[in-house]
Structures are given as C-alpha cells and as structure tokens.
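Apart from one protein chain that is not included, each protein chain of the complex appears where it belongs.
Let's look at subunit A:
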Amino acid sequence: MRYIRPLSIEDAVGELAKAVGPAAILAGGSDLLVRMKGGFIEPELIVDIKRIGGLSDVTETADGFRIGAAVPCAVLGENKALRKAWPGVVEAANLIGSKQVQGRCTITGNLCNASPAADSVPALVAAGAKAVIAGPSGKRTIAVETVPTGPGRTSLAKGEIIEAILLDKRPDHAGDAYLRFIPRTEMDIAVVSAGVNLTLDDHGAIKTARVALGAAAPTVLLVEEAGQVLVGSKLDEATLERLAKICSGACRPIDDKRGTIEFRRKVAGVLAQRAAAIAYKRVGGK
C-alpha cells in the first residue's frame, strides 16, 4: 500500500486515474479507516487530500458558500455565517458521530460513502447543494442527489474527486431544517430522516420548497411532489397531512433490526412535517 499527500488537485486526480489497484481518497477517514480495519476495502493507494490548497476552507462567495471537501463537520458548526444561512445543513452535519468524529468527518465523505442513512445528505439535497468534481477530463458541477447511486456506490468515475460542495446564497425569508429518528438521544445511525428547505414570499406563504428523505430508499430521496404540495401554503393542517402522506408514499424502505418498512413509512411523514414546521419557524413564519 502507498500513502500519498498531493498538494494540487491535478496531482491527486492524476494519481487516482493511473492507479492500478483499488484506490481510496482520505479526508477525515472516519468511514475509510473503519472499512479498512474491517477488511471491507484493501486500498493499494491512499490519496490524502487535506494538503490540497482550498480543500480545507469554507469560503463565502458572491454565489453562496463553497465548502472544501476536507473541511471537518465541526468547522461547519463553528462558522456563524454558514449556520445562519443554512442551519438545517449545519445541524445535520453536526449530528454525525461524537466530538472526536466531528473533528474529522466531512460532508463530502458522508456523500461519497453513499449510505442511504447519511445524515448530512438529505439536508444537502433539500438545500439544492451542488458538488464540484475534478477529474481527468476537467471539472464539472452536479447536483448532490446525483452522486450516490446505491448503498456504497456513487456516479463518480475513476480518477474523479469531489473538491467542494456549493450552497447557494440565501434570499430573504429562507430557512431549512433536518430531523432524524434514532432510538437513542445521540450518536446513532438514522432509522429514517427528513430535510426540508423553504423560501417564503413577502406575505409568509411558501414560495419554494424542497423535501428530502434519508434511510427511506437505497439512496437519499428528493421528493419533488412533497415540495410542490407546500408551495403557496402557510403550513396549515391539511397541507401538513398531505405532505406526510406523500412522503410516506415515496418511501421504498427496507425492513431491518433498526426499523420496519411500516415504521419507516409512518415516521418519514411525521419527520417531514416536523422539519417543515421548524424550517418555517426559522424563516419567521408562524
């Protein structure tokens, strides 16, 4: 096995592209090292991306925020501007693991690990976040929901690296929220989860809405119909009922020791309602 620490994204891409055996990208390592220890992956090459310029920075740009692929989730929680603009994304990122894990884990890693139960991903999908990908044929930017294609699988080609996650600049009257169900008070894997992102018009009615569900299908689900049903409403009871019904219906969950299909369907609807209510309250809606 070889460990390398390239200083440029081009070098990192080049090394990954020409790697013969299995290769792994290392940022926080909180999934990679566990998988290596468990014998699930035996990389011949580890590319540590933490010394690549810009990958460890959160930058506020004219378009919004650029979160480097190697930024630990703890740093997101310490960024006041990001917390104010995207509280749902930050609360989701900060739910991953303990303080020790927070000091290492990244939202890009969470996305690329491609667990259906990844906490930050439903919030990122609801937020309309984009991933900037560097690869052998240049750079491209794609919606985060197109990165995971199934449990543990992504759409990234050989040699490609996500170098940053982009979040839009927030208009006035915008808010987001993330909720998950776990049987403990913290540090557990989501049984089911929901992220909701809203913008309101000047009269307090919902102008745009995106709803995403986690641990409810092989990949995190963007439930477009759920977003549509919220538009124009002020989150009255009838709208919330319809939201829950649509979310429960959109689920394609599995039965396992952490929850049954029936339970996950029911709770997905409830969490979507509650996350929508929190997001609405954060915007200042009543």
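A few points about this structure:
As a working rule, a residue touches a chain if its C-beta (ideal position, glycine included) is under 8 Å from a C-beta of that chain, and two chains touch if they have at least 3 such contacts; residues count from 1.
Following the convention adopted for this analysis, contacts and distances are computed from a predicted model.
Per the UniProt record, the chain missing from the shown structure is "(2Fe-2S)-binding protein", taken from the list "FMN reductase", "Carbohydrate ABC transporter permease", "(2Fe-2S)-binding protein" or "Acetolactate synthase". When the omitted chain is restored, the residue from A:Gly64, A:Gly97, A:Gly195 or A:Gly227 that touches it is A:Gly97. Looking at A:Leu33, A:Ile142, A:Ile182 or A:Ala205, the residue that reaches the missing chain in the full complex is A:Leu33. The omitted chain makes contact with subunit A at the following residues, 1-3, 5, 26, 28-30, 33-34, 36-38, 46, 48, 50, 72, 74, 97-101, 103-104, 186-187.
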